[in-house]
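Left out: one protein chain. Kept in place: all the others.
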Amino acid sequence: MVVDEIKVPLREVRRTIKEFYDPKEWHFITVNGVDLGGKVELKWFFTKYGEREYFKVVTSEASYDDEIPTITYLIPSAWISEWELADLFGLNVEGAKRGLFLDPESPQAPLRRG
Amino acid sequence: MDFKKFRKRSPWILHYNTGSCNGCDIEILACLAPKYDVERFGILNRGNPKQSDILLVTGPVTKRAKERLLRLYFEMPEPKVVVAVGACACSGGVFRHMYNVENGVDKVIPVDVYVPGCAARPEAIIDGIVRALEILKEKGKEVELPHWCSAQVKPPVNRVKLLDRCLEELHGRR
Partner (left out) sequence: MGKRITVPFGSQHVALPEPVRFVFQTENEKIVDVEVDVGYVHRGIEKACATKFKYMQVGYVVARVCGLCAISHTLGYVTALERLMGVEVPKRALYLRLLVSELDRIHSHLLAMGHTAEVAGYENLFMQTFRHRELVMEMLELLTGNRVQFDFACPGGVNRDLTPEVEKVLREKLKVLEEKALWLRDVYENDFSLALRWKGTGVVTEEMAKEMNVVGPPARAAGLKTDVRAEFDYLPFKEVGYRMVVLKGGSIYERNLVRALEVLNSIEMCWNILDGLPEGDIKVPVKGLPEGEMFVRIEAPRGELFYYIRGSKKLILDRVRIRVPTFANIPVMKELFVGMDYADVPATVISFDPCLSCTAR
C-alpha cells in the first residue's frame, strides 16, 4: 500500500487539493475527522483510478472553532461528507447545514471525546 | 354485514423500518416472495397505512423515526396489530443504549407480537403474522394508546386531536 501524505495548515487545504485534483484521474473518497481532545485531525482521502493500493491523503488540524474550508467548488459531491463532519463533530464547515443525521433532541457533536 | 369474520381472511400489512440493518426487511421481502409466500393467508403488502391491518416494525426506533412511527400508527384504522420483527425491534438488540435510539418499539407504540432473531427468520416472521391474525380476530374497535400517554379516549374519537396530544407529550418527554 502506497500512501502519499501531505501535511498542510488548514487555510492551505483547498489550494493543495486544487493543485493536483483532476476529476478524470482522481477519485475522492471522503473526509474524515478524528478527535484529539480540543482539536480535530482532518484527513481528505483520494485515490487514483486504475492504480493498485495507491492513496493520497491531505492532513490538517483544526480547533473546534476554526472554519473548515469547503472543497465543493472543486469536487461537487463532497458536500455530503462535509455536512456529516459538521453534524457529528459540531464543527463549523463553510456552507454546511446541520441536521443531516442528528435531531434537535439527540446529543450534539457525539463524536467529540470527553 | 359482519366484517369481523372476513377481516382475518385478507389482512394487509404495512412495513416500516425504524433503523434496522435491513436484514429483517429483506427477510420480510423474502416472506412475500414465492418460497415462503404469506399471500396464501390473504396477506398483501400495500404501502398505505389507511388500508392496513398489521404493522410490521423493524429496528430499534431512532429519534427521527419515532414521530413518523407514531403518525403511521395513528393513521391505521382499528382494529390493528403491531408486530415487532427482530431482536432490535424487541429490545434494542445490539444497538441498545446507543445515543440515537429508543431501545425497542414498545417504548413508542403498543406492541402485540414480538418476533425474535437477528435477523428474524422467515419462518419466525410467518409465525408472528399468524399469531397476529389471531389477535386481530379478538380485537375490537377501541383506540389503543401508548403506555406513556395520559390522554382519555371518549367516543367519538377525534384522531387528529389525539395525535397532536400524543406528539406534544412525546416531545415534552425529552
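In order of appearance the chains are A and B, and numbering begins at 1 in each one.
To be clear about the criterion, a contact is a pair of C-beta atoms (placed from the backbone, for glycine too) under 8 Å apart; a residue touches a chain by one contact, two chains touch by 3 or more.
Just so it is clear, the model here is predicted, and its values are computed rather than measured.
Asks: Using the touch definition from the top, which of B:A119, B:A132, B:L145 or B:C166 touches the missing chain?
Replies: Only one of B:A119, B:A132, B:L145 or B:C166 touches the chain omitted from view, namely B:A119.
Asks: Could you list which residues of subunit B touch the chain missing from the display?
Replies: Those residues of subunit B that touch the unshown chain are 14-27, 29-30, 33-35, 45-49, 59-60, 62, 64-65, 68, 72, 93-95, 97-101, 118-119, 121-122.
Asks: Suppose we count only contacts with the excluded chain; which residues of subunit A make the list?
Replies: So the residues of subunit A touching the missing chain come out as 1, 23-24, 27-30, 32, 34-35, 43, 45, 47, 49-53, 55, 75-77, 79-81, 88, 99-103, 110-111.
Here is the rule we use: only the chains that are shown with their structure count from here on.
Asks: Any idea how many Å lie between the Cα centroids of subunit A and subunit B?
Replies: Taking the average C-alpha coordinate of subunit A and of subunit B, the gap between them is 40 Å.
Asks: Can you tell me which positions in subunit B touch subunit A when the two form their complex?
Replies: Per the touch definition, subunit B meets subunit A at residues 63-64, 99-100, 171, 174.
Asks: Hey, which residues of subunit A end up touching subunit B in the complex?
Replies: 101-103, 105-107, 110
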